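To start, I am sharing the structure in question, which I have written as structure tokens.
Certain chains of the assembly are absent from this excerpt, and the rest are unmoved.
By written order: A, B, C and D. Residues from 1 in each chain.
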Amino acid sequence: MHVRIINPNTSSSMTRSIGVAARAAASPSTVVTAVEPSMGPASIESHFEEALAVPGLLERISEGERDGVDAYVIACFGDPGLDAARELASGPVIGIAEAAFHAASFVARRFGVVTTLERTTGRARELVDRYGFRPACTEVRACEIAVLDLDDPASEARRVVADECRAVLAGGAEAVVLGCAGMADLCHDLSAELGVPVVDGVGAATAFAESLVRLRLRTSPRGEYAPPPAKEITGLLRPFSLAGASA
Amino acid sequence: MHVRIINPNTSSSMTRSIGVAARAAASPSTVVTAVEPSMGPASIESHFEEALAVPGLLERISEGERDGVDAYVIACFGDPGLDAARELASGPVIGIAEAAFHAASFVARRFGVVTTLERTTGRARELVDRYGFRPACTEVRACEIAVLDLDDPASEARRVVADECRAVLAGGAEAVVLGCAGMADLCHDLSAELGVPVVDGVGAATAFAESLVRLRLRTSPRGEYAPPPAKEITGLLRPFSLAGASA
Amino acid sequence: MHVRIINPNTSSSMTRSIGVAARAAASPSTVVTAVEPSMGPASIESHFEEALAVPGLLERISEGERDGVDAYVIACFGDPGLDAARELASGPVIGIAEAAFHAASFVARRFGVVTTLERTTGRARELVDRYGFRPACTEVRACEIAVLDLDDPASEARRVVADECRAVLAGGAEAVVLGCAGMADLCHDLSAELGVPVVDGVGAATAFAESLVRLRLRTSPRGEYAPPPAKEITGLLRPFSLAGASA
Amino acid sequence: MHVRIINPNTSSSMTRSIGVAARAAASPSTVVTAVEPSMGPASIESHFEEALAVPGLLERISEGERDGVDAYVIACFGDPGLDAARELASGPVIGIAEAAFHAASFVARRFGVVTTLERTTGRARELVDRYGFRPACTEVRACEIAVLDLDDPASEARRVVADECRAVLAGGAEAVVLGCAGMADLCHDLSAELGVPVVDGVGAATAFAESLVRLRLRTSPRGEYAPPPAKEITGLLRPFSLAGASA
């Protein structure tokens, strides 16, 4: 069995650490490969960056189909491109946000989310709603650490994340979901420190993807996720400058 | 790793077929044991029977704790005793209804449920709501076959279930959840016949339970699922006659 | 008319005080009897205890049917066994949580709940949701007093409960629901002290049960609450030791 | 104890039959009086008519306060003026729609509503939502009989209403709510004929209002339902001609 983890940003160091977390969650006999797109933003902290990351992510899905991949994980907490990826892939595709929410709901009645920047909490809440976890999710808290600063060994990231986890527990949560693929390596230590389940979506999505393959469950070819119609797609998608927009 | 499947009714032939379905979904290296309670009803098709099945089910959880079981599956579609079992067990406990809903939501946008008797559809809808799948679930349909008649080889159970699955698809569902542990063996054939994912909760719960153990996720000891307080419990719980009630 | 109040725990002193509260809410011509099960836990503060309390509670319903009881009240704020009881009884059955929520919604737009232990608030919130009162319920607060300590005259229970009621009002509630049958006797004093409606579910359920009898409304025999099918129920339900689980 | 039933339309024959239904639901010792406003429309089948009925209804509440009335019932299925009436009255005020929904939810898991004209079903659905019964209510069906034609002995009203009740049951409901005060007298016969609970809101509201008085529960004086501020109200409210609007 071959599960492919797609890091939707172009940071290859992050791809490596995501691969480590995914492999730790898979059965020894499962092949786990981790890739990133050849184009797009170095990290995803806005809807704009998510939009520019998705075409490259879908290219990796398309490649995976040629490689005979059995299942995919989209390793960014906004679950970017999930619906489109399901249309392209014949095997199952799981996002790490949905996987983390599902896993947390198996081990706690109510969970909170600790994520990176405040500006991304709207997307996290939207996913909580879409997947049906509004009653289960006590809150979404930002630690205001940028994605790429999470693994800066000199940073205080781990301490700040732990503090936000404690705040989430004080607010009534019984478990914590880590809201960024870049936090995957903190998961087991935080769980030991806090004495509650701390859920990393990368591991959860990998294990669940493997489960679906073993259960012989593939994305339904009927209705919304049917393969897209054959159609001409033209032009080059250039990641244009934002000078005009953010000025 | 040891996953224990608990059939909450006292039908040992059903326990055997549930065990087969569970083992097929687990990794080869995982030990899967299937048990039933020593007391309670032969099948569960009412709230009354569910209530009388739960103490025996919890006794099996308690035994499992002594046996060092790593995770449990409750193999009845009403997820009876799930909250209580989570208080008793140190490892994760998963119900087959919740597992089936979660699995279906990974491979389809909208799914329908085909279950046994009309009178049980209220409980199924309640679980759909509790777990957050109301927008995802198109309907809950009964095939009006009693639980213990499902594996009668002379019955038309398979054909009737297939017809109800087709009705669910015609109503807009993209996948089907089978709403009874006794339907587990129909899952792969129906999926092939209908061309859509058909989800059996026994397999799904077994695979997800294994996933949680591998992810080192246990039920939160904080808040609602903390071990119950030490307390005197007195008397014998006699499964009394219903003569007065149903007359 | 005969209304039977069932205290689902085995504490007979609590049965007595519940009976007093129920009688105060009934018409003088109505016979009110209060009973407790012969088996089960001394108080209910966990899902486990609730599960072990229900068979004994159902036995009391079954007896009530032989005695010609017209309506039943289940006097524990988790409304344990309510669905099963409705299957057994020919007359109406009301839980004190649902009754309290309904009564509060008649006299206030938003109410809060003050209950016993934090670990029981999840069940209270689940009932708020199930009965449709999520928009009406501002919060569920625990006073961290165990059920059986509520009527310890030496305890500070009354003061602590009053403080929590005040906190609920400060949070925007216009009325308070007392979340335990053991708080029934505090109801009128607290209402006078706080100047807002304070709702005790025992009284409310008794009055509503009597209302339903007068309205000639019985549980629907159609669908979910139809009498359970005749079926063999075997074995003795032994309230087993929790040594293994809670160790 | 004195419970006053207010028929919000000016049809005195309807007031009489509502009074009969209310008295049948009250304890013998309770005084039940039924009144109608001195101004307003002869029946309420539009938002416009509801708006013009409310001032006269509120005048009757104000009179009731001078008369020492203990509780009020608003006997029109749109629950017109309920919030305003709660501000004016010191005792509880109950609408017949809310009372019927609450009563139905005590005796069935899912109920349907049979009301008069299609154009009023939107208001009924709005009330179902406001009171939290959306999951419990299967549908709202119109029988297309105008309010004042309901008690025409020559009409086929009873047969048509019974047919719509059957349609509601065929759609999955386990009980029926009658959606007009003018249907109160059909309630017991329909229940006997259909074999399920058929709920009339006039009776239910009367019994619940009496219950609240016995429980010493009054509308909360805190927050939304506090008495309105003293304020100048000027002019005469003339029920103007609709010639311009409906032409």
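Basically, a residue touches a chain if its C-beta (ideal position, glycine included) is under 8 Å from a C-beta of that chain, and two chains touch if they have at least 3 such contacts.
Being a predicted model, the structure only gives us computed values, none of them experimental.
Depicted are 4 of the identical subunits; the complete assembly encoded in this structure file consists of 6 such copies.
Note that in this section only the chains that are shown with their structure count from here on.
Under the contact definition, chain C and chain D share the contacting chains B.
With centres computed as the average of Cα coordinates, no chain lies farther from chain C than A. Centre-to-centre, using mean CA coordinates, chain A is 43 Å away from chain C.
Separation between the centroids of chain A and chain B, computed from CA atoms only, is 29 Å. Residue numbers of chain A whose C-beta contacts span two or more other chains: 109-110, 135. Interchain contacts give a graph that is no line, ring or star and is not complete, per the touch definition above. Of all possible chain pairs, the ones that touch are A-B, A-C, B-C, B-D, C-D.
Across the complex, chain C meets chain B through its residues 10, 37-43, 45-52, 54-56, 58-59, 61-63, 65-66, 81, 83-84, 86-89, 118-119, 121-123, 126, 129-130, 146, 223-224, 226-242, 244-246. Residues 122, 129 of chain C are the ones touching chain A in the complex. Residue ranges on chain C touching chain D, taken from their complex, read 25-27, 92, 94, 98, 102-103, 105-110, 131-136, 169, 172, 174-175, 188, 191, 195-197, 199-200, 203-204, 207-208, 210-212, 214-225.
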